[in-house]
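A single protein chain has been omitted from the complex, and every remaining protein chain is retained in its original position.
What follows is subunit A.
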Amino acid sequence: MTGHPPSAILAGMDTVHISPKRLAWLRGELAAWEADGLIDGDAAAGIQARYAASRRFALERLALVLGAAFVGVGLLWTVAANYERLSPMARFAGIVVIWLVAVVAAELLASRFPGALPASVRVIAVAAAGGVVFQTAQSLHVPAGSPELLGAWAGGALAYAYATRGRAPLVVAVGLSVGWYAWWAAENAGSHGVVAVAMLVAAVFATAVALLHERWTPAFAAVWRPAGVLLALVGLYVAAFPDRDFRTTGALWTGAAVAVVLAAVSVWRSSARGEIAVMLGILGAGFLLTVWDPSGSMTSPSGAMLVRAVAGIVGYVLAAAWFAFLGTSKALPGVVPLAAGALVVFVTTQSFAIFAPLFSGAALFLVLGVVFLGTGVLAQRGRRLIMEVSR
């Protein structure tokens, strides 16, 4: 391009601070590439010179995230404390001023110092916007126990996240939106099965949105996709428990219709048909598990109840394995730890549920220990297999 050797070009670039673990990995890879003749020693030294080990940025980010979370919770707590020494109008004006100052400050900071600092102020702005919603509702004595307020907060947070193109506010907004949808779908239903199916519907929605984002705003796909995986795994987990009170609600059907339409659009606009098909399959499996209510009790389970329990376990393990494969093959950040963690939690709770009535004391620990060791060995072998297949 300019005629300079690669090391000279790299030497002119800013130093990038990365974690010591990542730097050690990079050094190993550079040595291997040099040994294979892919790059010469000059290029390897130039690349390595561009990176420096530092924990400073990780600590800074952690401090900023924690600070923003604490300030956000503190603002909501201040609203909930209902300080009557100040008039409702003064409290409303106060939280509106805090909200608008946070919005403006975040934009000014973002134009000067992009990174974690404006992101943390944006999180505070999202929390303050929630404070405005709840202060207004408190002053007007809007009845408690209704999801509309959370919905208004979530909708506003999504609009703000997209306007600022900020990942941090999007993480909060996605969490709020999922909470609102599960609440809305399960309102007055009195059924954990409705919450499970609502989460699976939201998982399809989140995955479809992630696929649509992949082309234009990949940073947002990195938020929506793990959200979809987490929702699918939590939804399937809850669906594994029998539910006598399940009944579909209007909100559930509305959400399912929106998710299916969005899934169709994402299949049309992207090439990841398999991913959407698997998510729809997980939704279908979870729905069937939820409506499948065989007779019998926990103390004397029927054959059909055992078949249902086994189907729930097999479905969960298959789903977790699929997400682990997907995360490894596409190098998706956060997906593999999510799948592995979910599998451990699921195996632990299911093992206790199955073996606790059969064994007690030392025998229970020995059996569970063997089950966990077996799970660990299988997971390790599975991970190696996935790595080999995806190469």
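Following the convention adopted for this analysis, a contact is a pair of C-beta atoms (placed from the backbone, for glycine too) under 8 Å apart; a residue touches a chain by one contact, two chains touch by 3 or more; residues count from 1.
One rule holds in what follows: contacts and distances are computed from a predicted model.
**Q** Which one, "Aspartyl/glutamyl-tRNA(Asn/Gln) amidotransferase subunit B", "Iron ABC transporter", "GDYXXLXY domain-containing protein" or "Nucleoside-binding protein", is the UniProt name for the chain you do not see?
**A** The chain we cannot see is recorded in UniProt as "GDYXXLXY domain-containing protein".
**Q** Among the options A:48, A:136, A:217 or A:375, which residue touches the chain absent from this view?
**A** From the options A:48, A:136, A:217 or A:375, the contact with the absent chain belongs to A:136.
**Q** Going by the contact rule already stated, which one of A:144, A:331 or A:362 would touch the omitted chain in the full complex?
**A** In the full complex, the listed residue that touches the missing chain is A:144.
**Q** Touching the hidden chain in the complete assembly: which of A:162, A:292 or A:372 does that?
**A** Here the residue in touch with the unshown chain is A:162.
**Q** On subunit A, what residues meet the omitted chain?
**A** 76, 79-84, 100, 103, 107, 129-130, 132-134, 136-145, 148-149, 151-153, 155-157, 159-160, 162-164, 188
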